[in-house]
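Removed from the display is one protein chain of the complex; every other protein chain stays in position.
Take a look at chain A:
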Amino acid sequence: MTTSALASQDAIVLRNVVKSFRKSTIRREYTTIKSELIRLLRGKRDTDGKSMIEALRGVDLVVPRGKTVGIIGRNGSGKSTLLKLISGIYTPTTGTIDIHGRISALLDLGAGFHPDFSGRENILINGIILGMSRAEVKARMDEIITFSELGDFIDEPVRTYSSGMYMRLAFSVATHVDPDILIIDEILAVGDEHFGKKSLAKMTEFKRAGKTIVIVTHDLGTLERWCDLGAWIDAGRIREFGPPADVIRSYRRAVALAEERGMAMEAPALASDGGALPSLAAPQDAASPLTVDAVRLLHRDGVAVTWVDTEDGLELSVAYTAHAPAPELGLGLELSRADGVLVHTTDTFAEEVPFCAAAAGSGTVRFVVDRLGLTAGRYAFTVVVRDRAGQVREKREAACTFEVRSNVRDGGLTRPAHRWIVEGSAARVAPVRDVGS
């Protein structure tokens, strides 16, 4: 009694799910007479673990009823395999999957569409394939047609449709199946601006109706705006499961860390070391004797600001604490634009700044810029604690973000101090504009 009541709280329960594929399946090597003969001659069968690869390496996931869960992860991390397992297309190699409720999977739009048939006829087949009964589809036919906005085209063969129309029709059928659990693989961006909004509204309606939704996406914005929970899957395991904002932050940091280390982004399932992104916990494990406490952006007059003008100067104030004498450590700064373009990087070693935490205690390092000279946009400072060899001990990613504004509509990354001089018979010989200096 209690257990069943508890169980029904969760729509999807995965317990230690492992999914392995035979390598030959991945390489699309079908059994043929030739391969069968070779195998017979060699006298062995591929039953050992060597020829298997693991796409999922033990996934535990509990999706509560009525929640929207977004799954992120880099290519080949096992997202689609996970969805196919949940929707029952694959069966797990080991582990259990419990589904409570009617499930509908939108892994591909328009499964089973026949190009020679009209939209109306395809709605019928597609609806039945997706799990509705004939009567149900017929009852919802008009609703589906209205939603698709195909008008008279509904009685034309599907092969005459534009790809947008095709997707609209498929999406309309798929969302009119009335499931308790909806599994979606990255198809929210359907059709044009107008239809995109409409389908998003439909999804919101699903959410409000208390349906459980599991969605795979690469659009972190979708995840943050849309989902109640985020799951980050990496190398066949759930790396993090929780509030979307937290999961996204960890994911971004791990990807940035991997790029920094020049990690080869091969398929995790095939990688010898498991192929997981670098752990975020490791750098913090060896506690740095020197830590960054607060990073503040100040105007030249000492007032804290969130934006500066291109022609303005600024000051970055970094408060630090040395928990133990750490004369070998220094501070580094990275200034980058919001799109990731690195503007400037420097550290106390490179410029031979007499910074030396010879004794325990705290202090402040001020990085003063007389004229910023960056074009309008969003920028961020990253502060690192590192030693002379470049070993990073602590890193405060985007510790301070700010905006640069300017009245001048110029472009590019920086604006060097400059002036214009126009010469010629018609012009006055005078600086038309004098900037900086």
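Definition applied: contacts are C-beta pairs under 8 Å (C-beta built on N, C-alpha and C of every residue); 3 or more make two chains touch, one makes a residue touch a chain; residues count from 1.
We adopt the following convention: contacts and distances are computed from a predicted model.
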- Among "Multisubunit potassium/proton antiporter, PhaG subunit", "TonB-dependent receptor", "Malonate decarboxylase acyl carrier protein" or "Transport permease protein", the omitted chain is listed in UniProt as "Transport permease protein"
- The listed residue (A:F117, A:W307, A:F349 or A:F402) that touches the chain absent from the view is A:F117
- Query: Out of A:T91, A:S163, A:T306 or A:N407, which is the one that touches the chain we can't see?
  - Reply: A:T91
- Task: Go through chain A and note every residue touching the omitted chain.
- Result: 21, 25, 30-33, 36, 84, 87-91, 103, 105, 107-108, 111-112, 114, 116-117, 121, 124-125, 128-131, 133-134
